[in-house]
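What you see is the complex with one protein chain gone and the rest in place.
Right, chain A next:
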Amino acid sequence: MSAAPVLALRGVSKRFGAVQALTDVDLEIRAGEVVALVGDNGAGKSTLVKTVAGVHPIDDGTVEWKGRPVEINRPHDAQDLGIATVYQDLALCDNLDVVANLFLGRELRRGGVIDEVAMEKRAKELLDTLSIRIPSVRIPIASLSGGQRQVVAIARALIGEPEVVILDEPTAALGVEQTAQVLDLVERLRERGLGVILISHNMADVKAVADTVAVLRLGRNNGVFPVKETSHEEIIAAITGATDNAVTRRQQRTAEAAS
């Protein structure tokens, strides 16, 4: 992986009132690479995602897109660059139907008028390949289950032809089959040459699809590891900040109890 990164964060800081959510964070994503972003609850992962997506503009540091510094102040800016984001809190409009949500902000038009037929057709095709079971693409989001909403949110990110896709805990609400589908999808995105940032608390998922693991701890970088050469324990140690942590202690206890 020597190619120049598509998206690079350099020394990014973000502050919410009294909380310094991010301090001097660096992150690089290359085309065709899956970067897993891991860290404990409140480590700042979602905040990092939102700064890149333009929801919260950064206070300090620079964001580079294909080697060129860019300003991302609004979600629109990120979308124009080619960054698609699936937020942890989904951000769908409950009152609109599935089709309207999928195409929100970039409706297909035909002579200036919204082309419902074309949108519905493409929505169906896309949802079918994600093998989602939704009663109908014409029912409001409000009537979908949490997992169904999650997949709609993921499908939404894929509609705008992105170059970098950010998935903030995409499998958190999904069943086994849908989780496997999403992981497959992540691999397909990589094969297509897209850059993917995957946030997950599930180490098995991370090890299965990611090329690189970037660890955040208390809003700071705490190491970037190539997945193949790094053990589970090393990652956990970086997340918790100690080799002696709750996870290793628990493992020891269960090992002792078993022997």
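Here is the rule we use: a contact is a pair of C-beta atoms (placed from the backbone, for glycine too) under 8 Å apart; a residue touches a chain by one contact, two chains touch by 3 or more; residues count from 1.
Definition applied: contacts and distances are computed from a predicted model.
**Q** For the chain that is missing from this picture, which UniProt protein name fits: "Nitrate reductase", "Xylose transport system permease protein XylH", "Tryptophan synthase alpha chain" or "Transketolase-like pyrimidine-binding domain-containing protein"?
**A** "Xylose transport system permease protein XylH"
**Q** In the full complex, which of A:Val70, A:Ala91, A:Ala173 or A:Met203 touches the chain missing from this view?
**A** Here the residue in touch with the unshown chain is A:Ala91.
**Q** For a quick check of understanding: of A:Ala8, A:Ile166, A:Leu189 or A:Ile235, which residue touches the chain that isn't displayed?
**A** The single option touching the absent chain is A:Leu189.
**Q** Using the touch rule from the top, list residues of chain A that touch the missing partner.
**A** The list for chain A reads 53, 55, 74-76, 79, 85, 87, 91-96, 100, 104-107, 109, 112-114, 117-118, 120-122, 124-131, 133, 135-136, 139-140, 142-143, 155, 158-159, 161, 181, 184-185, 188-189, 192, 194.
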